[in-house]
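These notes are about the structure you will find just below.
As you look at this complex, bear in mind that one protein chain is not there, while each of the others sits in place.
On to chain A.
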Amino acid sequence: KKCDQILYHLSYYSALVLCVDVGFSMSNSGPGQEPPFEQAKKVIQKFVKRQVFAENKDELGLVLFGSDATKNNLAKDGQYQNIYVHRNLMIPDFGLLEEIQNDIHPGGQQGDWLDALVVCMDLLQNETLGKKYDRLNIAVLTDLDSPVSPDQLDIITGNLKRAGITLQFFLPFPMDTDEAGGGDVGGSGPPHGGKGLSREQQQGLDLVKQVMMSLDEEDGLDEVQTFSDAIEKLSVFKHVEKRPMAWPCTLTIGSCLTIKIVGYKAVCEERPRKSWSVVDAQTHQKEDVKRDVVYCVDDDEETEVPKDDTIQGFRYGSDIVPFSKVDQEQMKYKTDGKSFAVLGFAKQSLVINRHHFMGNQILKVFAPKDDEHAGVALSALIRALDELKMVAVVRYVYARNGNPQVGAAFPCIKEKYECLMYVQLPFMEDLRQYTFPSLENNKKYTPSENQLSVVDSLIDSMMLVEENEDGEKKDLFKVNHIPNPQYQRLFQCLHHRALNPSAPLPPVEPWLITALQRPQAVAARSRAPLENMKKLFPLKEVVKKKELKTSKELSTEQLFGNREVYRTAVWKQGGLQNSGLVTGRTGFQILNIIVTSLSHIINAILRD
């Protein structure tokens, strides 16, 4: 959907104006319902939060209408009143987030949303003059419940088209709300406490349709959405999409057959771009903390030696082999450049031991996009492999002096494209061929027929893929549609902490908790079979005598658990006798002594 590319997609360099209705009707709501104003505020909050954390360079303006105050370039002679340009185009920052949280309140006026649209256009055109943008967009958030003067409509849409400005509407109610204004609105209940749409809203909706259809006849209406849809979509934090890095190479089969290819990472664990830095607890300054590394000889005095007096070595079993960086560099295994060389072809059934997949990425391999001949050659290979149910086993080297891998290139034929899918396979050294006691051949563990049939009913009740009447399959739990909860939570907490520096962190958002749980329908269905399982499979926890704490846990506890405890420990051991606490050494020296004595104590504990 196109709308996804504007408000939900972050890979463009764009300028966007949020045009928010704060007029008095926005505060109206039925009992128990959230006023449209609050919903609209959530939408823009979530959107701005997303932009701030993505740190992309899109510029954002904020225009309010229906406000008590008026501030805009067009306001004169009683025209364009109650329209307030809160912010010109700027990269959104925490200041904006704070302003939205604290300074934006519902107004007591009515604003003409078409007038507001004109102000936004004017703002966009003035501020983007002479600069380059991939996209210009205005998002209007309103309940349409105010009179507008539509006489300029054609001129407005004409200008929008000419300037290449796209438009989005966010409304408190869905587009297809019943026109009769009765109570029957697709089951979701009419807005504004059951009164249906007002005349203004009816008229507004017609105008919105007119504007959107004139901008884009086919998909224009997709750009009109409800507040609640937008909140749901914007709740998910999205990383800025990285432009996939192309890896151009040649596929070789023997010495004379080569095919030009381009590889892309298709699946790879996405990590946050930023890491935590260590700052001083008082000053919050990174510069106040310095990490210091010292080397010391393994003697009783722990004599420090300068870094320059150390050389590099490796362990070879019990031997320690000095091996300088220079020698290592010279003697190490070298590769002479990138490679995607076929070693041979093997049966898929022998290689698809899923549990032998190594590495942490899946590479998709295509022909270069402007090279038809390579395309045909690669297609021949892909189809041949697919028909023979085979894979190419290849040597893969990412770049000169990169470590070589052996991997499998699987044929992958989709409706829209064909490619090879590369995954790394294990080296002999990587495998640990453990043997485990047999389960099914062990009489003690053999389940009875009854037990097996209750397991069957459990599986039936917990199937996550269902078929509906039309034979269409529906997956109730798609992991690849769930955003990584770690990052959702991280950004939720960062956002909260940024705006409320002294408040404790908030709980995990309910939608995220739900997304990670067994779907409700499945949970309900599985209740009875689970009860049966409980009866048929007795499970009993073995009570163990409390395991001794490991030495590591013990010493860590002593070190960091309670400073008082180890201080007394040191005293008792006599480690600080005449330590000079009274003779006026510096805090650091004292600490150093404590640490040294402590390490002796710990060593003693460890030896025990």
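One rule holds in what follows: a contact is a pair of C-beta atoms (placed from the backbone, for glycine too) under 8 Å apart; a residue touches a chain by one contact, two chains touch by 3 or more; residues count from 1.
In this text, contacts and distances are computed from a predicted model.
Choosing from "Protein SEC13 homolog", "Septin", "5-cytosine rRNA methyltransferase NSUN4" or "DNA helicase", the protein name stored in UniProt for the chain missing from the display reads "DNA helicase". Considering the whole complex, the residue from A:135, A:233 or A:497 that touches the absent chain is A:497.
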